[in-house]
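The complex appears here minus one protein chain, its other protein chains still in place.
Order as written gives the chain letters A, B and C; numbering starts at 1 within each chain.
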Amino acid sequence: MPHTAEIKEIIDESPDTRTFRLRFRDAETNDRFKFKAGQFAEYSAFGDGESTFCIASSPTQRNFIECSFKVYGKVTQSLRRLNKGDTIGIRGPYGNWFPLEDFKEKNLLFIAGGIGIAPVRCVFNNVLDLRDEFKNITIIYGARSVSDLIYKQEIKEWKVRKDIKTVITVDPGGETAIWDGEVGFVPAVLEKIAPESENTVVILCGPPVMIKFTLPVLTGLGFKDEEIYTTLENRMKCGLGKCGRCNIGNVYVCKDGPVFTYAEIKKLPREF
Amino acid sequence: MDEKIISRVDLMKICKDVIDKGNTLLTPGAADYYVVKDISDIILDTSALPSKISHKSYVFPRTEPVLYYKRSKNDVQLIDINIDSKKIVILGAKPCDANSINIMKHLFNWDHSDEFFNKRANNFMVIGLMCSHFDEYCFCTSVRSSPVSEKGSDLFLIPVDINNYALKIITEKGKEFISPYSGYLKPGDEKNSKLITENVRQPEAAFDSSEVYEWLGENFESPKWEGVGNLCLSCAQCAFVCSVCHCFDITDEDYSYTEGRRMKNWDGCQFGNFTLHASGHNPRDIQSKRYRQRVNHKFRYYVDRFGEILCTGCGRCSRGCPVSIDIKEIVSNCNDNQKEFLK
Amino acid sequence: MNELIKHAKELLEKGEVAAVIGYRQVSEKRTKPVIITEPEETRALVFNEYCLNNLAVYLTKARIKLLGRKNNKSFKLAITAKPCDVHSIVALIQENQIDRDKIHIISFNCHGVVKDFGFDFNGDNLSSKCITCETHKPLYYDKLLGEVKETPQARDSALERIKEIERMPHNERFEFFRSEFDKCIKCYACRAVCPLCYCQRCITDKTIPCWIETSSHQRGNFAWNVIRAFHLSGRCTGCGECDRVCPADIPLSLINRKMTIEANNLFSFVSGRSLETPTLVGSFNEKDNDELFM
Partner (left out) sequence: MDKQNWEPKIVAFVCNWCTYTGADLAGTSRLKYPANCKLIRVMCSGSIDPVFILKAFERGADGVLVSGCHPNDCHYNAGNFHARRRWDFFHKLLDFIGIEKGRLQFSWISASEGKKFADVITKVTEDIKAMGQFTSYKKMNSEFTVDFPADLAELEEPVLQESFDKETVK
């Protein structure tokens, strides 16, 4: 049974990506709804179904939750048609989370591709709120083109901050005349930057193909499998470990995931 | 364990009482488990093959609403579903079918308990019946069961002669059920029924499930999958007739302009869009991967997770498969790893 | 059967075909499709009264088509087909799904098949399509095998059933079909097994907008079965596979048969009989029946 939530604000991130700022209709749920960085929720557009996205706002932000989605399928199209003040349903939070407690006193490397920035942003903002507890922070974010970059406002803020290193890249062909960031696919950019692998935790999120090519690069740079955290995306319906859709090997992504370390993923059959 | 003798006539009297009290009485027919309206319909045949479709739909319906919604301008009203499931008595469940609810229970109760399933499952009363016939597709003995297995039954019937059954009381639930009818019961002799069950012809064990478990772990990329994948036509007949397959889909349907329902429907892992992402990426994009998933889920993943094989050995999937893909054949030939003729 | 094996082996050895789609015996009264690529494996091939599957369904599958493409060269695929399966192949060629030049049809003089696996072959257990069959010799083939035998005689009970339904008043008919369709569990075996249901994305898989509800309640089942029957009307070649595989025993071929009869009445057209005539619903005639329209 989903909770109903009101769309408080709509932010157009890119031509096909939108962010909703949501607040539960029920004040009590608002207080009770707690989640951790990396968890996801089931958002429903009544009449068209439910869809799974991560929660994109930081858990330290208590007044609202945010979700970002790219228009792809039926539900996201339907969500996109909604206006400010409309109601959607939320179930959750589901899944596991990034063990931020274990990251303390370590360097952090965030790698995100496309809409994969959404879960990363959640952790990233969470980390920034607790900035003192971590060492060097680097973020590499790639998108198909300049217009596909989302959270542009926030990226600007990240860029001016001295205590984080921000690398933004777009795929070749996606740059504009005034583009001042990197050009190239994420794995290539990663190789070029070659961040320090000692005592560093990687948080990796993006489309399956990017993850596939980035993981070997990370290994090549000397990152430990246990230190690479990524999220797996699978089609999910129930979020409760019942419907069998997100089953990979003996793992239910919606329950045991979506956050896995590379070491865990290596044990799974390659079906993602 | 308690054993009693009950005559067929008295058993029918109990059945009549069950129906008169407004409960549902199910019994297997050739095609499906059907609701008995008149006790003269009851056959209680130990030599029948499993019905074409299992009784799964009575505990896990092929489609059911989980939520109703009504949209207004800015708001949505939701109505939750309350299931008031009637008591369902299955008379003469095949030993293979009797165990299916127990197997599914693990999944529907880990981490989050599914009230839809539980409410129905708790209202189930399973009266098993010994099975004395098998065909080339039966393989209950290979999956830790047998034609005389009492697993999953609350009461178990063994025909001792034409008119009498030995009635074994297995669970508390069964005891409770039968206690109002204790007048019909005569004391029984365990030796007698034991003799019968020991002499029942049983299908030879076609494979060793632990060997299959090992093999599946090592042979994720076996040419065998490609062979089966080429043959399989991607319908979900196997999953839908299976008594333990439990995957489902959730969709919204509007039935008027403002009102609608959220439905939970059966879904099958053999369908191409089962795992298709909205982005177009499909982790199991070809049929061989999907078939591999099916076998692995049944004989490996479920065992890993819940310690039970997700299969009762009823052979329905193989019997009904449009292209005669036989799951027993696939797993029992697993060790020789031959790809011969499976292409 | 030696002839078949010899022929298939020859084809594979000479490299004329990349694969042979055939039948193999799995038990006394059951066969199953097999796709053979190695010459020595041809020894499994059989053809008898238990070869029920319509193998034409494999011809449109991408993975099977790929078998015919090796080392950047394209090879033929050989298929063993009953004369009635040849109709399906013809229909597929007409609808431009397969290329006649890429298919090597091994066909047989057929005297009927059983209605389902496990039955003895005699008049009572004859498949309903064989009762009215007029093509015991295939219309098109590259190799003809088997000897001519007498087909057992049987009653055309399907036609009687259609007549019976036609005599019912409309509300009874509706009730009859509603209750039949209600049994549907939406496993889509009928769709999977039909050679002419070759769409990459079936209309039921399309969700934006969702025309046919995927739930298998009465309404969704009704819509699916009606649309399935409609999409096959004028195209169905009457192989009866849908009927055989339906786990819920819905008389699907009854509707298909009825629509085939209608196609014959209205347009004197039977699907899959000739490579020259265009498909029925893909073409039109200015002089078509105009009675329906006010």
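Brief remarks on what is shown
The rule we apply is simple: a residue touches a chain if its C-beta (ideal position, glycine included) is under 8 Å from a C-beta of that chain, and two chains touch if they have at least 3 such contacts.
The structure presented is a predicted model; accordingly, all values stated were derived computationally and were not measured.
Within the whole complex, touches from the chain that is not shown fall on B, C. Per the touch definition above, the residue from C:44, C:159 or C:203 contacting the chain not shown is C:203.
Residue-wise, the contact with the chain that is not shown comes from C:217, picked out of C:76, C:104 or C:217.
Of the candidate positions C:55, C:113, C:133 or C:263, contact with the unshown chain belongs to C:263. Although one chain is hidden here, its contacts on chain C can still be listed: residues 165-166, 168, 170-178, 203, 211-212, 217-219, 222-223, 226-227, 229-230, 233-234, 255, 258-259, 262-263, 266-267, 280-281, 284-286, 288-290, 292-294. Although one chain is not drawn, its touching partners on chain B can still be listed: residues 63-65, 68, 70-75, 77, 79, 255-259, 261, 263.
Keep in mind that, in the parts below, only the chains that are shown with their structure count from here on.
Remark: the per-chain Cα centre closest to the mean position of all protein Cα atoms belongs to B. Compared with chain C, the chain whose C-alpha mean position is the greatest distance off is A.
The distance from the centre of chain A to the centre of chain C, with each centre set as the mean of the Cα atoms, comes to 48 Å. Centre-to-centre separation of chain B and chain C, using mean CA positions: 31 Å. Each of the following residues of chain C touches two or more other chains: 210. With touch defined as above, residues shared between interfaces to two or more other chains in chain B number as follows: 249, 251.
For chain B in complex with chain C, the residues that touch the partner chain are 31-32, 52-53, 57, 62-63, 136, 229-231, 233-237, 239-241, 249, 251, 253, 263, 265-266, 268, 271, 273, 286-287, 320, 322-326, 329, 340-341, 343.
Across the complex, chain C is touched by residues 73-74, 77 of chain A. Of all residues in chain A, those touching chain B in their complex are 1-2, 4, 6, 25, 44-51, 72-76, 85-87, 89, 207-209, 233-235, 237-238, 240-245, 247-250, 255, 269, 271-272.
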